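Missing here is one protein chain; the remaining ones are kept as they sit in the complex.
Chain IDs A, B and C follow the sequence of writing; residue 1 opens each chain.
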Amino acid sequence: MGILKLVLRRLALGVLTLFVVSLAVFLLSQALPSDPARAVLGREATEENVAAFRAQYGLDQPMIKQYTTWIKGLLSGEPGVSYSNGEPIMDFLGDRIKNSLFLMFMGSLISIPLSLLIGSYAALRRDKTFDNANSVSSLILAAMPEFVLGAFLVVLFATNVWNIFPATIRIRPGEPPWSDMKGMILPLLTLTLAVTPYVSRVVRASMIEVLESDYVEMGRLKGLPERTVLWRHAMPNAIGPTFQVMALNVAYMAGGVVVVESLFNFPGIGLAMRDAVRDVNIPVVQFLAMFISFIYVITNLAADIGTILVTPRLRTRLS
Amino acid sequence: MSTVDTPPPTAATPQPVRKPDGVFKVALRMWRTRIGVVLLVILVGIALFGPYFAPYGEQEFVGQPNTRHVEGTLLGTDYFGQDVLSRALHGGRSILLLAVASTALALVFGVAIGLVAAYNRGRLDDVLMRSMDISLAFPQLLLALVALTTIGPEPWLIVAIVAITTTPRIARITRGAAVPVVERDFVGAAEALGESRTRILWSELLPNVSGPLLVEANLRLTYSIGLIASLGFLGFATRVNAADWGLMVNENRIALSVQPWGTVLPAIAIALLTVGTGLIADGLSRASAGIDRAKGDQ
Amino acid sequence: MADDSNNTVPTDRALTRRQIVVGGSAAAALVGLAACGSDEEGATTETTAAGGTETTAGGTETTAGGTETTAASGEGKKGGTLRVAVVGSTNDIIDGQYIVAKPDQFRLVMGWEPILCYDSDFNISYEHALAENVETVAADHYIITLKSGIKWHNGNPLTADDLIYSFERRLDPDLGLAPALSQLLDVSGLTKVDDLTVDIKLKQPAVTFLNGLAEYTATIVPKGYTREDAEQIGTGPFKLKSFTPGAESVHVRNDDYWGGAPLLDEVQIIDFADAAAAVNAFTSGQVDAIMDLPYAQAEAVKGNGDLTLMVSEAGSWLPITMAIDQAPFDDVRVRQAMRLIPNREQMVQQVLSGFGSVGNDMYGKLDGSYPKDLPQREQDIEAAKALLAEAGQENLTIDLFAPDDTAGLPEMAAAFAEMAKEAGVTVNVKVLDGGTYWGEQYTKYTFATSFWGTRPYLNQVAAGSLKDAVYPETHWPPADSDFADKYAAAIAETDQEKRYALIKEMQTEEYEDGGNIIWGFNNLLDAHANYVMGLEARPNMLNLDHFGRGMKRVWLDV
Partner (left out) sequence: MSEHVTLDIRDLRIEVDGTGNDIVDEVTLQVPRGQVLGLVGESGSGKTTVGLAVLGHARKGVAISSGSIEINGRALLSRSAKDLRAMRGSLVTYVPQDPSMSLNPALRIGTQILEVLEHHGFGSSQQERRERVEQVMTEVALPNDRDFLRRYPHQLSGGQQQRVGLAMAFACRPAVIVLDEPTTGLDVSTQSHVLATVRDLCHQHGVAALYVTHDLAVVANLADRVAVMYAGRIVEQGPTKAIFDNAQHPYTRHLTAAAPDINSDEPVIGLRGRAPAPGKRPAGCAFALRCELVTDECREQFPVERPVLRDHLVRCFQAGRGERLTPAQTPVSVRRDSESAPALQIRHVDAAYTGHQVVHDVTFDVPRGQCVALVGESGSGKTTLTRSVGGLHREWNGEILLDGVALARSSRDRPTAQRLSIQYVFQNPYSSLHPRRTVGESVSRPLRVAGASAREASHAAAEMLERVSLTAAYASRYPDQLSGGERQRVAIARALVCKPSVLVCDEVTSALDVLVQAAVVELLVGLQRDLGLSMLFVTHNLPLVRSLAQQVVVLADGKVVEAGPTEQVLTRPEQEYTQRLLADTPSIAAALAAD
């Protein structure tokens, strides 16, 4: 019962968040100094063309009307049509969404356990060689923007030094995102290298807090084997913060895909976003902004619920 | 015999008067912080004074573009036939100024919001922090992309966007650090004296969250540099053909295999700058954790 | 006359918004407007004549030999898939008669063929065209006869009805494919003579009509064709199998092609997000060829024994435009001074990495009428200063506008601004976003930048150098000039010699007093793996040897 109520409350907050974001996105696109019709149709467009365009996409409607039409479309799963080719947005973004989600999923699948492992081990070996080496190398990795990192990986593994991995990924239309796993290697490596240092630092910090707790010392004083102390006494308490970390991770990736996708020509939403921004393709920009915010809200919601589920103090308080 | 007349030992051996060690002082005892400071000083020096040492002008044509060996240049030419070294020496100022300006702005707003939220708690706290959460739901890079595309790559806009997206993060950290301080009794003592709210925020709370804030400010500076560099990479330059480390990476990336310096030099500069601030942030956070632990022991 | 030349306008526009923002090197986007081979160090050497026999491109020999017949069908191995990298996006389209972006050119050429075409000397030809003969009855009266036995991809024969429909479709004001064509031609002017012949009466005399028929977008589509057709029917050597904008298109061999079945089984045109990704895919062997190789990579490709660089001369150009009726450019001395400011060779070096040739403030480079005898204008700061002083503009300060969506233009403006400093002119480069730049303000700027594709001289005049031109950027001609009358006479003149004489007068006037600063022409830069046979670097309007005329003679030597 309690959990349901809490989930509903968080959900309501999530919806509120999305509502505010939708307002922001909408207003921002209204603030566009250049006329989207003009921008899309280009320099040879006649006045009639522009007027027809505006009518076709409802740009001649009052703002409130445009907003409600847009929201209704979003809610009914028909977020409108792309300015550039008149196609329904979902038609050409459907595959891209799948691809990007797969990329983020795979990235998380690798980087989350890796960050947990590295972070925990660094916490255990605090101020020892591994911890110091890791702290410095992760600092350097984290300091390198993804675009630099990715570009070097390509030079190293795909083009100039060794030609082992494909420099770009090719997922053909209609094929599942896992159809080119070899091409996935470098994008995943880039994402992992970009995300893991940051996340593992968070894990290290929360793990240290747990390891220094009285109950972990108590576990040792009870004569429990170190293994038990770590896995049974420390881990469950470090897991809660870790959920937040996973959410962070996903949120970070949602931003990072823009760069990674353009580096490796990955047919995902990041590239679509870039194109849409460039082409002033407002419906697509609006949709993707909402979609990415949606992912963010959902992962946070999931992390909150996850944290509650693994934290008895929070879980039992509800019932 | 009175107990009180035993002279207090501390009075007998007067200690030198010193302020409690600040986070920075403690952090400076660590090698990582020192290296960070050295890196930062060097890079800031290059960014600020580099132009005076540049052999060529910022936009001076010196020879065949994308060429590694050009007479009169140390590292060759970039995509536009300009001297890579000179461009790199010119290219740090704007990124640094923008990053510092936006972080400073974010710091002002974030700290104000965080302190007000922590001190007032209740509804105001809820409203403030929820709105911070909401603004965090909007991906930083995305906002930057959309805003810069719609309004144009103006310096003030870059500063505003980075500041706006950084503010909630600083506000959260400030609030987190300030809540335990609010509960400490010296705040109550100030309240009992009837000190004004602003005074309490300013002189009771702020000095006592400076440790975590310093860490966060450094961290945010690191990320701001990265973000502004990424914006440059994505093609948003504030002046046409202006030298800018992030932009340079983008401009010359395509020639990476032919003339690596054009990409590598600014990339290294960005990396060293962020590593520098990152190391300082790391040292500061370790120092402030150590100080907090010491306090907890008492 | 305003004419068909607007066909090429989309080609120019292809640059907009396409290669921008996150794209690879800025200058990379400039590639692809024109044609003229040049060795690495320089456009200045002008090694390759516009004549277009034998082009040596860099270190590796171009494969297909000098003449067009070498790789005729029958020669070379059959089979295989050719994968070509292009920089594309979700905005890309396929239309038999229209393009939005550069990859659209490629896809159009694969499936549809024009009524006439150009050969490599830039003369009108029938070789790759659908017309067997176009008879010029008068400057305003033409009779087109189609080749017989040509079949559509669905097996139906090509007829005069298709030709008439194709004109109708291009004239359709709702589609707006070729608005300026309607200034010349009305649907009522089309008369079917027989199954293969159509009689065309223009609204006014225009010899440039023939040039219009030779544009690659002046294709014939089957009667009833629309862009939305599920099956995209053309006459070209490859049939469209699938197309996903921003991802790829797949084209399969048309076994019934009228010119003999092509050799390749399949052609894949693969979209890349930016030039860097495309280059990486090319150099790591994921694709066999690349359209628009970034200048920066030319050296690397040249140094790679497995790869072949194609440098093709083109006639496209990037002018700085001065509105001749606005201060300070209403004083001809100021215009002349500005034209003396740029160091043209440096501009070619800097903006085009040397992959181009120096311009002489004159367009129509590949046209037979191009005035090679006009003296090459050079940088002369002192003369410029003197002219400015005469005009009372010693310390001129002026804004130069450039769009942010056309890579290269802001940089070109910046390079010019640097040079202008020497002459005491302060040029402030103002970059506007593309939508704004090409919006209402466009053609009203006093001082701006632009880009144009390859056109014959008269077609270009109609497009940009008349008061009623499509884009009168320079507001040419001056009020007291008879330039427009000469133009009217020229397009009505069917005799080439007389026409050229008129053109010469027009050219001279623009060369002396005009508002365009044309510092250079850029080359087309492509590359392919050595095993791709049948592509030749020669003067061309389109990349990859005019896309191998639909890749019909291309084969893989593996």
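Brief remarks on what is shown
Note that contacts are C-beta pairs under 8 Å (C-beta built on N, C-alpha and C of every residue); 3 or more make two chains touch, one makes a residue touch a chain.
Being a predicted model, the structure only gives us computed values, none of them experimental.
Every shown chain that the unseen chain touches in the whole complex is listed here: A, B. For the chain missing from the display, the contacting residue among B:60, B:125 or B:195 is B:195, taking the whole complex into account. Considering the full assembly, A:219 is the residue among A:79, A:145 or A:219 that touches the omitted chain.
Residues of chain A that touch the chain left out of view are 212-215, 217-225, 228, 232-233, 236-237, 310-313, 316.
Touching the omitted chain from chain B are residues 1-6, 8-11, 14-15, 17-20, 183-186, 188-195, 204, 207-208, 295, 298.
By our rule, only the chains that are shown with their structure count from here on.
A complete topology is adopted by the chain contact network, contact being made between every pair of chains. Of the two chain pairs examined here, B-C and A-C, it is A-C that is joined by more C-beta pairs in contact.
In this assembly, the C-alpha centroid of chain A lies 24 Å from the C-alpha centroid of chain B. One simple way to say how far apart two chains are is to compare their mean CA positions; for chain B and chain C this gives 49 Å. A separation of 42 Å divides the Cα centre of chain A from that of chain C.
Along chain C, residues 20-22, 276, 283, 433 each make contact with two or more other chains.
Counting partner chains per residue, chain B has residues 149, 152, 253, 257 touching two or more of them. Against chain C, in their complex, chain B makes its touches with residues 59-61, 63-66, 79-81, 149, 152, 234-235, 240-241, 251-255, 257-259.
The touching residues of chain C, counted against chain B in their complex, run 20-28, 41, 275-276, 279, 283, 294-297, 299-300, 346, 349-351, 353-354, 402, 404, 410-411, 413-415, 418, 429, 431-433. On chain A, the positions that touch chain C within their shared complex are 32-36, 38-39, 42-46, 49, 82, 84-85, 87, 92, 151, 154, 158-160, 163, 166-168, 170, 172-174, 261-265, 267, 271-272, 274-281, 284.
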